[in-house]
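Only a single protein chain was left out; the remaining protein chains are all shown in position.
Chain naming follows the written order as A, B and C, and within any one chain the residues start at number 1.
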């Protein structure tokens, strides 16, 4: 019999991310000494059938086609939102209004003003929030942050970041929600927010950006195999110069037509005394260079994740065995529950999601005129 | 309400591997469309307290300090054994005697004759068995096997394998169960069985071996920090030449004092028309060379795991996101349950565990005299 | 007795690049079937002593402290200029006026107008010219160009380039000629021209740029160890967005304070049917991805330079043995001599040097206002 308080979860959405979140909760409950006993209460999806189907697969107790039912379920303490971006705001505000903690997949919302409203509501209600920037929940990214904050690689001077994949590289990929301008944009909005999040997380607040957006594939079939074409209005590629508040500078690129790339979330951080190089393509490795090493045997060290990089040890007591994508979600969940228990926000709360969205929005704004845009 | 038949699990042992198995069951239930509804019934450990503690953490219904209780529990269909090697035989035979399916961590048992007894009992009883060779359950190893069997890289000529780690590299690591000769040996028995399993899995049955064993650190403290030393009797390094039944030849090395190596489960397979290179240090990548490629752009292709490599897609719909060590266990569980459902043995059943142990045993035998030993 | 016509070389400058050029001539004469018999006639340096010293080391017949003597030496057909950038123009124009072919280290000259003058003079005189963009003379870059031109990776959509080193990363590196604004700039002028050359060479003419320059280390000691500081006026880092005439877009970064980087001349080229990734850190390898490969075994192929990539075979008949930096110079020399023999310009003649300088100049111009600058 557990002496821990129960914490109930209500999940909205059961696609790629819905499943990843459900796995995150399930794995977290097995590998971490969570501050609560988790209760996967209910799952909501568009139809009763799909919700019921997900309930069974994902291990929840109840299913519903009406997400609003979760709001009034007394067993539910957390509303977890993994629906299309355009629905985040309404659901989050409703959850907050009912005093629920909210876990929301990134981006918080396509529009910055919406994000601001969500932050204000959450902070006023005093609920705990978390946004799904799971690439930051990597034990080696924690190491990178720790190395940077310790001053080990000196003053940070520059950072190059990229998030490139190729799921839109084939010109015959048809029109879909990703291409809808109302989603907030194209490659940058969809995947570029990850690299903005990494830059803020590791180097700090971004002061201003100068950007361009490119539509490389100007039209796409209206549906799979259709001969009728529809004009594309959102970015295939976005590039930006970045100025950090601490004086460092950098650049990033978001690209969803980078043929051959599946998960090129890469960055290089250069400091006055060392540097850090990472690619999400090999998420269990990071490379660190230090000018403190003897000159003749100086080089980038390839560090493999191991128990000396918490919380890797929660997944495996032996180094080099490797964690996967879903494990990052479990770390995210653990961080969220710890935050709820302690009553202090996690590093990627709604406010952070809002800050990322502000940079993203400023980037699109800059791309219209190719002028520097300050982030307020 | 699920229309699936329930299948109950009883887990014995709650250490590194006990936890990995529990995670395997839990994750498998979420990502695969399993043929059964899993019921994590009961967990047994040495004391009531540790069992109860594990029960809560790992998500079982009951706990006991007497593993024999699991044998008679009508809710339990599978006995899962993750205890020290020396206990496998007694537990497995008891489980088989009670008509349970058995999932046993590798090695099956330190002694080949014991393994033979276990295989005979299981086959006579008609239960389904599975041994924990989880490195084989990698989507990219399935790809490798598929490429080999398709003839794509021609006739296989040679294979070089190694399994090296460094957890015993520090001479101050004290005496422990790994150093007990009754465990069946040292580096080879403990980690080398993995590379033997890979060789058999990918190239086929091994006909004979010629081996040597090395004790590089001749004595170790009797306990942590002790000044009293005890002589080491088991291998730090074992090396072998290998002849396969199909005419290929090869070599392997098991090494637990390879400073800097955390998971060097590496192999290179050379065929007449191509080759395959893999390291478990990067389990989401494999490199394949084909002489069929145009001469000027021929090279090893680095292939990242993706949905085109089943069952990767069960974990993530997008390529390059990566699976981890515990996910390999989930694939192993899925394979086991499919085997139970279909009534046909999985590729790594007790018989395969026995075959691996025969090679392992022949290797130790060869090392005594440095003569070729045939595998019967 | 050779039936080949003799071609005499007069070298001006004997530092890093003077030596590399001398080695280039010497190695080229041994590995290629050059169209001429080379005669290393004379070397000019600042003092008689340094010139004589270089003569002996580098294998020339004569030495002089007056570079103008080379102009009137009837044995000399080629004037090879490896002096500081500011001297290139005067020397090249003098050489051209004397009807000599001219081999000039990059950049052609700091000012675009000076470059234009040099091109005009050379083309009017009908002499053959060559600029030292030796990274382009790599057998694998020839392969890359060939793959792109063949359409193998489809229409080129984007290119990311960087040239980063760390020789100025230490803030205590004192003032020197590299920091003199009259040299034409900082990191971009000094090393960035290489990446501009690679972009033009592989993807084609650049139409416009939008850039920023950063001075990260605002002052440096006036001399080694001095406490007196002097303000830095040239770029430590330059970043640019690039639009190619063929519709592709891209970006580049030049950075001489990238701690840990020794030769990060990296690029990634993405096409509609494949991509190419290269780093000068491993100049004997290139990675090529093709969507034409079977889906389950698709990946970046790591191709090692070999005899199937001319002119690698001139250096070594066996693949994988590797060529070095000085060998690239030998290929450059061979190309230059072939061009002289055939009377048609090499791919990196003065006109190309001028085109690169136009992009470089436009980049600096853009950085002043952060506006797009067209390349005329």
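Following the convention adopted for this analysis, contacts are C-beta pairs under 8 Å (C-beta built on N, C-alpha and C of every residue); 3 or more make two chains touch, one makes a residue touch a chain.
Bear in mind that the values here come from a model prediction, so they are computed numbers and not experimental data.
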Legend entry - Displayed chains contacting the withheld chain: A, B, C
Legend entry - Touching the absent chain when the full complex is considered, from C:68, C:262 or C:342: C:262
Inset, instruction - Decide which residue listed in B:151, B:176 or B:260 touches the omitted chain of the complex. - result: B:260
Legend entry - Interface with the undisplayed chain - residues on subunit C: 2, 16, 19-20, 22-23, 26-27, 29-31, 33, 56-59, 165, 167, 261-263, 280-285, 304, 306, 315-327
Legend entry - On subunit B, residues whose C-beta touches the chain left out of the figure: 153-154, 157-158, 160, 162, 169-171, 210, 212, 214, 216, 236-237, 239, 241, 249, 251, 253, 255, 257-261, 268, 270-275, 289, 291, 298, 300, 370-372
Legend entry - subunit A residues that touch the omitted chain in the full complex: 143, 146-147, 287-288, 293, 295-304, 308-309
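Everything that follows uses one rule, which is that only the chains that are shown with their structure count from here on.
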Legend entry - Identifier of the chain whose CA centre is least distant from the whole-structure CA centre: A
Legend entry - Length of the line joining the C-alpha centres of subunit A and subunit C, rounded to whole Å: 42
Legend entry - Euclidean distance of C-alpha centroids - subunit A vs subunit B, Å: 34
Inset, instruction - Mind pulling the residue numbers of subunit A that touch at least two other chains? - result: 261
